[in-house]
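Excluded from the complex is one protein chain; the other protein chains are retained at their positions.
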Amino acid sequence: MYLDELTTTEFKERIDSKTMVIWPIGAVEEHGPHLPLSTDSLQPEHIAERVAERTGALIAPPLRYGYLRQTAPFPGSISLRWDTLRSIALDILMGLAKNDVRYIVVLSGHAGRDHMSALRLAALDVVDSHDVRIWVMSDYDIAYAHMDELASQDDGHAGTIETSRIMNIRPDLVKERPGPFQPDWPRFEMLAEPREYFPDGYHGDPSAADVEKARRIDDIIVEEMVRFITEAVDRGAGE
Amino acid sequence: MYLDELTTTEFKERIDSKTMVIWPIGAVEEHGPHLPLSTDSLQPEHIAERVAERTGALIAPPLRYGYLRQTAPFPGSISLRWDTLRSIALDILMGLAKNDVRYIVVLSGHAGRDHMSALRLAALDVVDSHDVRIWVMSDYDIAYAHMDELASQDDGHAGTIETSRIMNIRPDLVKERPGPFQPDWPRFEMLAEPREYFPDGYHGDPSAADVEKARRIDDIIVEEMVRFITEAVDRGAGE
Amino acid sequence: MYLDELTTTEFKERIDSKTMVIWPIGAVEEHGPHLPLSTDSLQPEHIAERVAERTGALIAPPLRYGYLRQTAPFPGSISLRWDTLRSIALDILMGLAKNDVRYIVVLSGHAGRDHMSALRLAALDVVDSHDVRIWVMSDYDIAYAHMDELASQDDGHAGTIETSRIMNIRPDLVKERPGPFQPDWPRFEMLAEPREYFPDGYHGDPSAADVEKARRIDDIIVEEMVRFITEAVDRGAGE
Amino acid sequence: MYLDELTTTEFKERIDSKTMVIWPIGAVEEHGPHLPLSTDSLQPEHIAERVAERTGALIAPPLRYGYLRQTAPFPGSISLRWDTLRSIALDILMGLAKNDVRYIVVLSGHAGRDHMSALRLAALDVVDSHDVRIWVMSDYDIAYAHMDELASQDDGHAGTIETSRIMNIRPDLVKERPGPFQPDWPRFEMLAEPREYFPDGYHGDPSAADVEKARRIDDIIVEEMVRFITEAVDRGAGE
Amino acid sequence: MYLDELTTTEFKERIDSKTMVIWPIGAVEEHGPHLPLSTDSLQPEHIAERVAERTGALIAPPLRYGYLRQTAPFPGSISLRWDTLRSIALDILMGLAKNDVRYIVVLSGHAGRDHMSALRLAALDVVDSHDVRIWVMSDYDIAYAHMDELASQDDGHAGTIETSRIMNIRPDLVKERPGPFQPDWPRFEMLAEPREYFPDGYHGDPSAADVEKARRIDDIIVEEMVRFITEAVDRGAGE
Partner (left out) sequence: MYLDELTTTEFKERIDSKTMVIWPIGAVEEHGPHLPLSTDSLQPEHIAERVAERTGALIAPPLRYGYLRQTAPFPGSISLRWDTLRSIALDILMGLAKNDVRYIVVLSGHAGRDHMSALRLAALDVVDSHDVRIWVMSDYDIAYAHMDELASQDDGHAGTIETSRIMNIRPDLVKERPGPFQPDWPRFEMLAEPREYFPDGYHGDPSAADVEKARRIDDIIVEEMVRFITEAVDRGAGE
């Protein structure tokens, strides 16, 4: 399932015009007093494994580092510079394209706007120069579209949904869950010190999390991904 | 043991002036017809876990991508550009230094000369600007010093020692082992097409590998690392 | 009103701890068969002038170039590379900060996600190093929040609202307006050839545009901007 | 006349193998106590409009920012970094070339040596890779060749000629004109603090300025530009 | 006389607050059928040695590579990229400044406008950050001011003066000298193929060269340089 468990010989035999590769990206990022720094890594890796099982996709070695903004000043957060993230995404996508992989899903557990921009810009350089199709998404792009069913409208970073999902994947890493907190983010302003707006580093209601919610949202994400991957591969690359 | 299994709160409590962090780096790299593309990732991660157990060091999320040269054209190899590797190493080391980590071992399973240069240059920028000590090494820097005891003088990429070590760590990933091969590398020349010099992508004698050799070499590496980590932390940072 | 109409002496006298500067950014970008390439420039310049009149803000010379994606291949579109946009935004914001301007609104008529990322990343570098507050926004961030009142849910690039606004600002530049078109954008995919999804380069219903809608939306935008500018300046910089 | 007043459809119809585009570049730059910061923007925009009227050339949206040296420390000056100027010039010229424009005049009101180098280097990259001809010039390259007729030999920044020209274009922006000043620039030296050599930020005799001089010099510039544009387009691109 | 003939100990003793270092820069550049590719290197090295003898200045190891434009396509020309030239100039000037050298003359035999810009921009970064004074000049900045006395107004690349000077320095490297040639350079245009305007790669009249002219111009250059170096060092750095 993991691409790098193959030998060079096996890899060559395995790749054909219908091979899909999923590349999970996470972060080392503060997630409140209750969730591990690996929260954004665990979720897309978990989804990637489930989707790979269903579709036969290969998983490229995950990158567990991303670009952080509001959470960067908290202890334990390690942010790449934005340009570094774009560079490494470009190299890995180029490396896959040169290896004749024609379908790639970049699946990021971290969904920061500028983090996602770095991934999109890298992917564009690859689709512009190679016969390859690339999807850049966060599992949260799907999750937030189903927010109403699962959490309050204002759920966010390390909130109900995220806490639920980590409770499902690695319950041993979830510590005492705090109650609801709603930050009052100033609109449009670039903040030199974001911590003053959410001193405990979360947004939403961790105490409302439960494993059942995680299962429902993960099922939805997996179903959507399996569907568009299957359709894309069936239609054929570059068409 | 893994740094990103901690919450931000736990991380803050855990880091003190004696904390050592080990950051394993690998590669997605062809390793002959018999070893997986993850060969250079598996070895330093295995060593890091053993050293962490012994010393209480934390392990930063591994990077499973490196800079490749002679092996880059083989199927399945994914190389970062050299500058990307230096950038990401700089960011992660800076991120650790800003988080008050004062001792860092960069442990690379891939030992290519220019790959190691990228890591060293990144580390130098960090020690020049922060009160931190950084060691940049490959487990093979130690392994090759004990070559005589374990393999022929000419053992190399995917040869006796490397095959032995993967047989020990992930025997399920080792496929049929070929016999000895000695490439006749031209001295000093920068090769546009290195594959012609080792068409099967290995160097040395995989057929002479055995688990016992792996255990001996791993014990030596772990002992040396435990020793210098312990001594360094005892002496104190920046002294 | 325009900053560069002042002499150096006048400028020095004019800047104090409460001076707000608005910097309008546009684009040279295809906007359907009916709107001029300057569409995204005209709108923020119009808003900036109205807000400046009300608040006494200065306007920095507009930049009429931005970063384009889906519209880049159409005739007449001129896109900056993403890095160029970030660089020029950084330089201009730094130049204002060094000139003791403490409040800056970056007002972009073009609202592409990655275009906005470039502006945000530039602004962050400035707020991290100078005692200055910067807001990065598109007038469409406000406009789309009031979409329901003014246009169909699916209005977009060169659609009802944008057409209305240009009819209001420069009616001479609006040509025969086509009827509604809804592109079926594939989710998440980075497109090598976006034109196939909206061959006429617009999205929404230009035929439903009218000047009255423009006046209403512009009033809303101006009011919101005047309010947050006034509040910010009253509170004082850096607080 | 302005390129971005066209729709994409109009633009496509308008561009043919004889289309000339003029791109005016200015600066936000101190110009003594009497001239506005926009002095270097107003002049080439004025010339471009007159030349466009005579030749049918299109005008690309002006850039009102440049690279400054000796004037950078004065209040109100906003300098781009040199690399930013080269980057944006490259992008805009590339954007025009990709849009099948075959003749481009880069007309800079600011004539600093290193500012002009940035424009030339950008233009060279475009002529080396596209079938396009590019002229990089300042209106002052022509003006200074006629200096003897119009001003003293030592006229310079914000001096007689420049003051005359702004009195002609925007008399409302010209403030009380000081008398003659001749800086004693040290030869060859790169100055960390240039203000000590011309504390009031001008060079020459603003009090000798008059509108008639402006009309004569502008006529000369327009005539020369019309002539070489007409000749170039008549001969055909790339020949 | 050459800085790098000293040991580290001697260097340390030798540098004081009045030490001047001259750094000669040349090029590997076509100079007509009669002059060597090293023409622009030989001249400033010759001048530097004469000035050093008179003033006690040290000479930093010359750089015999520069940035070329019109001459780049001719056989034997080797051009640095513009950015490389700026980078190496920055590093060497920074290296001198960090070594407590307070006066530096960058003396370039090649006098191309953009080549000189690279040197100036590098020098500015150093004077902005260190207590050092730097002069950036070409010996031709002085030579051309005395053109009338020595050659025709239109003398240029590999013409009368330059040929005379190489006849003086390295007569063995001067080959059969061609007669006068005056290129008809198009004004302002950035040329994709400059060779068509001076097919033999020179400009002026090599046949009018003689050693006596070289001695006169070299004397003038040396005198001017000795004078401003002496004056500068007498006044003291940073004043």
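In order of appearance the chains are A, B, C, D and E, and numbering begins at 1 in each one.
In the analysis below, a residue touches a chain if its C-beta (ideal position, glycine included) is under 8 Å from a C-beta of that chain, and two chains touch if they have at least 3 such contacts.
Owing to the predicted nature of the structure, the values given are computational and were not obtained by experimental measurement.
Mind giving the shown chains that are in contact with the missing chain?
Across all of the complex, the chain we cannot see touches B, E.
Where the complex has a chain not shown, which of B:114, B:149 or B:212 is the residue touching it?
Residue touching the chain left out of view: B:114.
Just name the one of E:81, E:113, E:187 or E:227 that touches the chain not displayed here.
The missing chain is touched by E:81.
With respect to the chain omitted from the figure, which of B:3, B:123 or B:151 is a touching residue?
Looking across B:3, B:123 or B:151, the contact with the absent chain belongs to B:123.
Looking at B:34, B:133 or B:213, which residue reaches the missing chain?
Candidates B:34, B:133 or B:213; residue touching the omitted chain: B:133.
Touching the missing chain, which residues of chain E?
Touching the missing chain: residues 2-12, 15, 28, 30-38, 41, 60-65, 74-81, 83-84, 87-88, 90-92, 95-96, 99, 173, 175, 201.
Take the complete complex as the reference. Which residues in chain B touch the chain that isn't displayed?
69, 82, 105, 113-114, 116-117, 120-121, 123-124, 126-128, 133-137, 141, 187-192, 228
Everything that follows uses one rule, which is that only the chains that are shown with their structure count from here on.
Chains in contact with chain B and with chain E: which ones?
Under the touch definition, chain B and chain E have no mutual neighbours whatsoever.
Take the average of all CA coordinates in chain B, do the same for chain D, and state the distance between these two points in whole angstrom.
For chain B versus chain D, the centre distance works out to 56 Å.
Could you work out how far the Cα centre of chain A sits from that of chain D, in whole Å?
Distance between chain centres, rounded to whole Å: 49 Å.
Just how far, in Å, is the C-alpha centre of chain C from the one of chain A?
Roughly 30 Å, centre to centre.
Can you list every residue of chain E that touches 2 or more other chains, as numbers and ranges?
Chain E, residues with two or more chain partners: not present.
Thinking of each chain as a vertex joined to the chains it touches, would you call that graph a line, ring, star, complete, or other?
Chain contacts: open path, no cycle.
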